[in-house]
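As you look at this complex, bear in mind that one protein chain is not there, while each of the others sits in place.
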Amino acid sequence: MTDTLTPVLTDDWDAAQSWKLATYESRGGYGALKKALGMAQDDIITAVKDSGLRGRGGAGFPTGMKWSFIPQDNPKPKYLVVNADESEPGTCKDIPLMMASPHTLVEGVAISSYAIRANKAFIYIRGEVLHVIRRVQAAVAEAYLAGHLGKNIHGSGYDLDVVVHAGAGAYICGEETALLEGLEGRRGQPRLRPPFPAVAGLYASPTVINNVESIASVPSIIANGADWFGSMGTEKSKGFGIFSLSGHVANPGQYEAPLGITLRQLIELAGGIRSGHELKFWTPGGSSTPLLTAEHLDVPLDFEGVGEAGSMLGTRALQIFDETTCVVRAVLRWTEFYKHESCGKCTPCREGTWWLTQTLARLENGQGSAEDLDLLVDQCENILGRSFCALGDGATSPITSSIQYFREEYLAHLEHGGCPLDPMASTAFATEGASA
Amino acid sequence: MTQAPEKAVTKTDEVSLTIDGVQVSVPKDTLVIRAAEQVGVQIPRFCDHPLLAPVGACRQCLVDVPDAGNGRGFPKPQASCTLPVAEGMVVNTQATSPVAEKAQHGVMEFLLINHPLDCPVCDKGGECPLQNQAMSNGQGESRFAASGGTKRVFPKPINLSPQVLLDRERCIVCQRCTRFAAEIAGDPFIELVERGAQQQIGIAEGVEFLSYFSGNTIQICPVGALTSAAYRFRSRPFDLVSTPSVADLDACGSAIRVDHRRGKVMRRLAGDDAEVNEEWITDKDRFAFASARQDDRLTHPMVRDADTGELRAASWPEAFVVAARGLEAAKKKVGLLPGGRLTVEDAYAWSKFARVTVRTNNIDFRAREHSAEEAEFLAAAVALTGPDGGGITYADLESARTVVLAGLDPEDEAGAIFLRLRKANQARGTRVFSVSAVGTRGLRKMGGTLLPTVPGTEAAAIAAVAENGEVALDAGGVILVGERLATVPGALSAAVRLAATTGARLAWVPRRAGDRGAVEAGCLPNLLPGGRPAADPAARVDLAAAWGVQKLPDNEGLDGAGILDALLDGDLRALVVGGVDPADVPVTKKLRKALKKAFVVSLEVRASAFTELADVVFPVAPSSDKAGSFVNWEGRVRSFPKVLDNPSSLPDVRVLAGIAEERGRSLGFRTVEQVAAEMSQVGAWEGPRPEIAPVEIPRGSTSGDLVLSSWKQSVDDGRMQDGDEHLRATARPPVVLVNQATLAGLGVSEGDTVTLAGPLGSIALPVAVGEVADGSVWAPASAPGASVRHLVGPAGSTVTISGTTEGGSK
């Protein structure tokens, strides 16, 4: 039986100057790279496949399989692109990882690039996190000086260049093909697939795009073996992951645990729901994953468990809201977010979010009618699966799930002629019990 | 509807699928949206366009796919415009699937929530894909309005260019316009800007959408978002009468549609002709149609009054009589300059009028710089070539491995060729090389390579292509020579030799719509109709027999320059002139004097320096007012019907027939139809063709002087572009183009004003840096307000440049 929390990625975050190469190396850092450089590239891919690591950016696609899709007979250069555009509301794991331990990522980049035979890798970091960008820039520079990057790495004959690329404010660039557009200096609008990036990605060359946490997990897999990784987690959702608790818990923060842990366990570790309050609703993996409620406290937080509960594991961004929170207000705000971040390419997402926000705003103000809930559901039906990419789908998640679980609260707005809840009661600085 | 590449499919490339229960077989890679057309199902669409890359943006064309061909279906509706067919695929469209129908209704509803209800005042109303498909595939009621929704609004409209306007609130951001600009024209000066619900089409601040092809975006806009200054608020589609026609401003032969209302042409649109212009035309083709309705349009014949010496109105019979008498008095000392804008039927009438009525070979359509070598070349290598006889076609350009251009800038001078070569380069990697002094933007957009050539040395440069390993010209290659080569001794014959030695095929691309037809009709001193050499007695006998005349003139005819010289010298006593732009044949003081002395018959649409000096003036019909055919550069006959009935002018055929009959030497026809019938009866010459004599290639001079490269750009000061100031405002700003080294030598910076001086004088223009051959400088020949050909000199002139601040170093 593994321990409740299994710090691997977060394990060195409390070290003094954890971001420095010296600190990282003193704890065995870059050992996995040296080991990997002595391995056959396909064996690395096999190890990652065997480990069962699934993409930590939300979709959960098996990482090793993604790598194996790279056509090695394609004469074009291969590229690794790290998706460090962490922007999904509630998601806040990659940013502290890169700030505290950028070398874990850089080592992962070196091993992964070597495995897929890429000589150039890009770390696409959202632009709004200046200090994180500084840390990753510095780590890459240090790694070059130490010979972990650059020409003929550790005498292996393998060359790798890494470019740290700052984004400029676009949630959609978390979508991998939109990210490639951004990285190619274009508007971040998703591309038509096929061709998939593995075949024609960056510069129409074979490209692997992985989330920060996925890539950062690779050194530990190489160092400790696929079985070690697979000994954690559940049958189809192996390994560990960072669970980010935010909102109305006593101790919000990062909890690294095997997949399959439950929210009940996590809330307990986080000191419970804030004093005097109770859980009302939560997102398992960011705002694009349908809301769950207290009845889902014991759902195993792995890809299958959350899926069976009608939502998605996503990025394990557990946003916890207690009973002081107006669900209509929460959903409206998310919908405004999707409207703001819709790239504009396709009709359902662009126009649908425009309309949804208007309908929701009226409901939040106590205007409209009960039929508007059916209208919302129908609008969502016309967006979900009709949009060009998953952003449109995500926009419908909070709406349909909140109507499913909290229809009465919507209707209460109509009866009350506005929001029946006091917004101050839900703030972090509300005096305890103010909402009662 | 499908793209050309799908032409040569064999059975093995066919894919069978079921659409709405109907089995259909289509070529592999066909998109479902087009496969559905084959079974008669029109799936609604906006962003989809068969000539643009699929984008899947509007989502209007969603269909249900219960089986993707692998036994599994798609859980959600799929965009049929991006989905290729697969063997065994099952597709259900809105016709049979409630899922597809609901998905389409949903998208249509979304499109309409922010679309204004201004159809009654919108130019697109009545021919609007959004309006039409909202009726056929939408719902009657707006739930958005019912739910108290607020529409997005924009201040309206904005100018993307002097010609193209954008009403943003009507736009559904399907990206057809931006994709056309980037993919087809290569002019990405409009782009999606902003994001999400605020996303719109825009330009960069201060950088307008100046593209020679910008009007196509208006035509393919599926809503009324893009309009032209020329047509905006002018008419309603249901008030217009449409006539298919052929563009008359270059030699491309592009299919167009002319829409008129109450005797007035309101607009021109691109016609759809996959073999020629596909669905695109130049802005010149589209907007330059107002020339014929300017105030100086001739509306009745005029004769010079014997008493007053002034032109006065005359009846047609009187004018015929006066013209016939005047020509009779001149005997055979007559020259004929029919110009390059005639239909082939009119040109044939001119040719026959010269030989039968006047009995002379003094005829030349080339109202521009020309040479005897060119006339030989046209007789030997151009006449009688055409698609039926294995001549080069647009399709051949698209499939060519290598294309060598000489004396031709397709973007400026033959827009449809430019678009086809760009397509060839983009899709198939066709390599384009240009023997020129300048690597133009157009050349770059075709992925082309400049073979730097100082003007005047093109002959040697063309000859050298045979040995150029980079070009590697062979039988898979095409050589396109422009009419500008006529001014360079040896160039055309060198091109013929290059074709012969490499196996590459050769075509001549003139600038005017009537040029090629005039060659076929024999409007040259050395050439009779049907490619018959005038110097060949057998050819003369053959034609005389066909025409039922005793004999045809056997004397050597004068060419255009010879005719003018002879007029100046008094050797010719009469001139019949038509369709000649005085800007192309400057009426100098001396010529004015000579023309005053001579008897001049002028056939013109609009008053000009020639009509002012004429003794008889006949108003002839512009191409909108008559039927006829242009022969394009391919040698393809492009026939068109009459658009407008306008009794105030007649086709050249009818005018010349009238004079001939009065002269007692009838042409045997009076109508365009009769000419067409006679032409097919007379047919093509089957005897030996003349050969072009090799011309000594002159040694290139190494004088160190700058030589002027210059040509007319697409939008210029040409008379046929008069009447649409919005079009003219899209002309490229005139510059003097030099290379970096020349600029450095001048001691000025890019953008500074310099003085370009040549044999005729000088002009001050901003200097720009580009890819220019050493020893050369480029300036536009005919930019509006900056006519270098008149102010400085013709292409090939020795010129100097100086910074104006220095006061000129010349």
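So that you can tell them apart, the chains are marked A and B in the order they are listed, and the count of residues begins at 1 in each.
The definition used in the following text is that a contact is a pair of C-beta atoms (placed from the backbone, for glycine too) under 8 Å apart; a residue touches a chain by one contact, two chains touch by 3 or more.
Note that contacts and distances are computed from a predicted model.
Selecting from "ABC transporter ATP-binding protein", "YibE/F family protein", "histidine kinase" or "NADH-quinone oxidoreductase subunit E", the unshown chain of this assembly corresponds to "NADH-quinone oxidoreductase subunit E" (UniProt protein name). Residue A:Pro89 is the one among A:Gly64, A:Pro89 or A:Pro290 that touches the chain missing from this view. Note on the undisplayed chain: of the listed residues A:Ser156, A:Asn251, A:Ser369 or A:Gln404, the one touching it is A:Asn251.
For the chain missing from the display, the contacting residue among A:Ser237, A:Ser287 or A:Ser311 is A:Ser287, taking the whole complex into account. The chain that is not drawn here is touched, among residues A:Arg56, A:Arg126 or A:His413, by A:Arg126. The omitted chain makes contact with chain A at the following residues, 2-8, 10-20, 27-28, 31, 77, 86-92, 94-96, 99-101, 120, 126-131, 133-135, 137-138, 141, 163-171, 182-188, 203, 220, 223-225, 227-228, 231-232, 240, 243-247, 251-257, 269-270, 287, 317, 319, 321, 325, 329-330, 333-334, 337, 340-341, 343, 423-424, 426-429. What chain B contributes to its contact with the hidden chain is residues 187-195, 202-207, 209.
Note that only the chains that are shown with their structure count from here on.
Separating the centre of chain A from that of chain B, both taken as means of CA atoms, is a distance of 55 Å. Against chain A, in their complex, chain B makes its touches with residues 54-60, 62, 75-77, 82, 102-103, 105-107, 109-111, 113-114, 143-144, 147-150, 152, 172-173, 192, 194-199.
Those residues of chain A whose C-beta lies close enough to touch chain B in the complex are 170, 187, 189, 192, 339-348, 350-355, 358-359, 362, 367-368, 372, 375, 381-388.
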